[in-house]
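A protein chain is absent from this complex, but the other protein chains hold their places.
Note that the chains take the letters A and B in the order they are written out, and that residue 1 is the start of every chain.
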Amino acid sequence: MTEHERQHGDEVHVVSYGRYVLIWLGLLGLTGATVALAGFELGRWIIFTALTIASIKGLLVLNVFMHLKFEDRVFRIFAMVAGVILLIFIVLVFFDYAFH
Amino acid sequence: MTTSAAAAVSQGHVHRDDLGSRMGMWLFLFTELILFGGMFVAYAVYRFDHPAEFELGAKELDTLIGTINTMVLLTSSLTVAMSITAIQRGKNKLSLVLVAITILLALVFLVSKYFEWHHKFESGLYPQSPDLLNKPPGEILYFGLYFVMTGLHALHVIIGAVVLAVMMLFIQRGVINKDSYVKLEAGALYWHLVDIIWIFLFPLFYLIH
Partner (left out) sequence: MTTLAMPVEGTEPDFYHAATRRKGIFAWIFTTDHKRIGILYLVTILFFFFAAVTLGALMRLEMWQPEGTIMQPQTYNTFFTLHGIIMIFLFVIPVGPAVFGNFMIPLMIGAKDVFFPRLNLLSWWLYLAGGVLALISVFLPGGAADTGWTFYVPYSIRTTTNVIPALMAAFILGFSSILTGLNFITTIHRMRAPGMTWFKMPLFVWASYATAWIQTLATPIIGITLLLVAIERLFGVGIFDPALGGDPVLFQHLFWMYSHPAVYIIILPAMGVVSEIIPVFARRTIFGYKYIAYSSLAIAFVGSLVWAHHMFTVGMSNTGMFVFSFLTFLVAIPSAIKVFNWVATLYKGSIDLDVPLLFVLSFIVQFSIGGFTGLMLGALAVNIHVTDTYFVVGHFHYVMFGGTGFGIFAAMHYWFPKMFGRMYSKKPATLAWLLMTIGFNTLYLPFLILGYLGMPRRYYHYLPQFESLHRIATVGSWILVLGMIIMFANLFLALRRGAKAPANPWDGETLEWKTSSPPPLENFHEIPRVTTGPYDYSKYEQPAQEVA
């Protein structure tokens, strides 16, 4: 088997240290932001902002640290399926609880 | 879909399919996501039903420690991610060091968690404690979820640290190297998931104001 055959479908993608550090700084910044925002009186919006920031952080980790962005497309489809299922569980259960 | 695997087998080779290995690991991560997801469903329902009491419960937690813990885990994700770049570039020793730092940071997290819990127990806040049972039901639920979710998460930190320690052994022995490092990728993926779960746990338990 040739080197070429092994590489086909297993493309080696190297992410530079610098890129990782940049993302890390972004994550730290977002953490600071979410802590700061919690200090304000946002009422019911706090949960929305907290989850949004957490989701952005999560997506950064998923896409760059975990290489999802550089992987075969099928991995992104899988991740979306898993995410959708979790979302469905939460949304549908609220059809019960939100209308009591 | 690539058929190089099947073609190679027919030629009598055992072809390594790293993408397939990563696929298996990702699928396993989804199961962990849903495992914690069940608890997030419980959290969502109970917070919806007891918003004020959840806020009361959150006041008992130390935001500073929570923030530091978050940064510790984020940094540990950085180091383990960089360890893969290192191994890809043939820098085995550097990779080893980076994984070691990751494990160190994991231990920092665990020690910190230990002290947090210990403080809670000392303050009379633990499952079935008289102080806790006196609190309104929403707060009992808050702390129930807190202990179980952070406890389960800490268990996964321990597992992740052990996995990474094994990876260190593999790097040291050359089993993981520039041409074969999918094991390290798998270990790192697991670690990142542990980080992501904490990314969500942190605001949900510490930042309810």
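For this structure, a couple of remarks:
Here is the rule we use: a residue touches a chain if its C-beta (ideal position, glycine included) is under 8 Å from a C-beta of that chain, and two chains touch if they have at least 3 such contacts.
Treat the numbers as computed from the prediction; the structure is a model and nothing was measured.
Only one residue in the set B:Val41, B:Ile68, B:Leu104 or B:Val182 touches the chain that does not appear here, and it is B:Val41.
Although one chain is not drawn, the whole complex shows that of B:Ala58, B:Ile103, B:Leu125 or B:Leu141 it is B:Leu141 that touches it. Residues of chain A that touch the chain left out of the display are 74, 81-82, 85, 88-89, 92-93, 95-100. The omitted chain makes contact with chain B at the following residues, 1-3, 5-7, 9-10, 17, 19-20, 23-24, 27-28, 30-39, 41-42, 45-46, 49-50, 127-128, 133, 136-138, 140-141, 143-145, 147-148.
Convention: only the chains that are shown with their structure count from here on.
Mean C-alpha position of chain A lies 14 Å from that of chain B.
Every residue of chain A that touches chain B in the complex is listed here, in rising order: 1, 5-6, 8-10, 12, 14-17, 20-21, 23-24, 27-28, 31, 34-35, 38-39, 41, 46-47, 50-51, 53-54, 57-58, 61-62, 64-67, 71-72, 74-75, 78-79, 82, 85-86, 89-90, 93-94, 97-98.
Of all residues in chain B, only 2, 4, 8, 11, 13, 15-19, 22-23, 26-27, 30, 33-34, 37-38, 40-41, 44-45, 47-49, 63, 67, 70-71, 74-75, 77-78, 81-82, 84-85, 88-89, 185, 188-189, 192, 195-196, 199-200, 202-204, 207-209 touch chain A in the complex they form.
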